[in-house]
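Note that one protein chain is taken out, while the other chains of the complex remain in position.
After this line comes subunit A, so read on.
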Amino acid sequence: MNSAETVIQARGLSKRFGDLTAVDSLNLTVRRAEVFGFLGPNGCGKSTTIRMLCGLLLPSAGSIEVLGYQIPRDAEALKRRIGYMTQKFSLYDDLSVGENLEFLAAVQGLDRQQARQRIAELLERYWLADRRRQLAGTLSGGQKQRLALAGAVLHKPDLLLLDEPTSAVDPQSRREFWDSLFELADSGTTLLVSTHYMDEAERCTRLGILDQGRLVADGSPSELMVALPGSPLLVECAQPRQAQQALQGTPGVLALTQIGNSLRVLAAPVQANDAAAVELIQQRLRNAGIQAQVATTTANLEDVFVSATQRPPHSSGEHP
């Protein structure tokens, strides 16, 4: 990979708030036109990292280079070339859709002519043309996200940072929103998106899993699934709930999920051998007096997340 294509380069990045270490010696490389996903539970340091990358927070240690600028030194120059979408809707509720965009266009330095064209174009692209006069505060969650995205890309930024952009949006709108993100990536924009949804993480071209301020996994979703150290197993039996109770809390079992009439088990690596893991689980169930079929199954991103962080994923998240 050509180093000129590197958009974000962070080395040993740390941020401490008093005794709390929010981000801990993070190394991160994001290349041009990537859709880089930051996956992690709430409070794992995703927002803090994004804020440091766009110069809104001073790092406690480490170096950052974004689009060739040294951050925080050149933060003001960088701000002309990035778009930043905050976690909470941060446009003005008491301005209309059109007024919000006109304001942002002027702030971003577009002249009147450019602003008019660009706003018309974006209203069309993000299905907001008929909402132009509506106050932003009265839009639905999905419409607000599309407006915020339009506001963040008005000046055609080279890099777009999105902090949990879909946390308050229904599934249909989330899919549409992600389609819009890929459209941007196709036109050469680099995207850094944080999320705690597995289905969204799976769509990223590259993924970083963040746990307690540390980057515990980094790669494309398929690479991460292939390299999964544990063994995902499927247990078929008459009483999956009893099987779950029997395996709950036993060593070597990382996660248990009941799916319909079967039980999905993520077993810790046993001699790097799936067959050994199958044998181990079967043994356990027999000891509990449960007759069951145990077989290996294909890994999913949730398995990757669980084995990387050694704990279950965000409980309220939707899973594919």
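Rule of thumb we're sticking to: contacts are C-beta pairs under 8 Å (C-beta built on N, C-alpha and C of every residue); 3 or more make two chains touch, one makes a residue touch a chain; residues count from 1.
We adopt the following convention: contacts and distances are computed from a predicted model.
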Among "ABC transporter ATP-binding protein", "Transport permease protein", "Stage 0 sporulation protein KB" or "Hydrolase", UniProt-listed name of the chain not shown: "Transport permease protein"
Which residue of A:Gly55, A:Pro221 or A:Pro240 touches the chain not shown here: A:Gly55
Candidate in contact with the missing chain, chosen from A:Lys79, A:Arg132, A:Lys156 or A:Arg175: A:Lys79
Interface with the undisplayed chain - residues on subunit A: 51, 54-58, 72, 75-76, 79-80, 82, 84, 86, 88-95, 99, 102-104, 106-109, 111, 135, 151
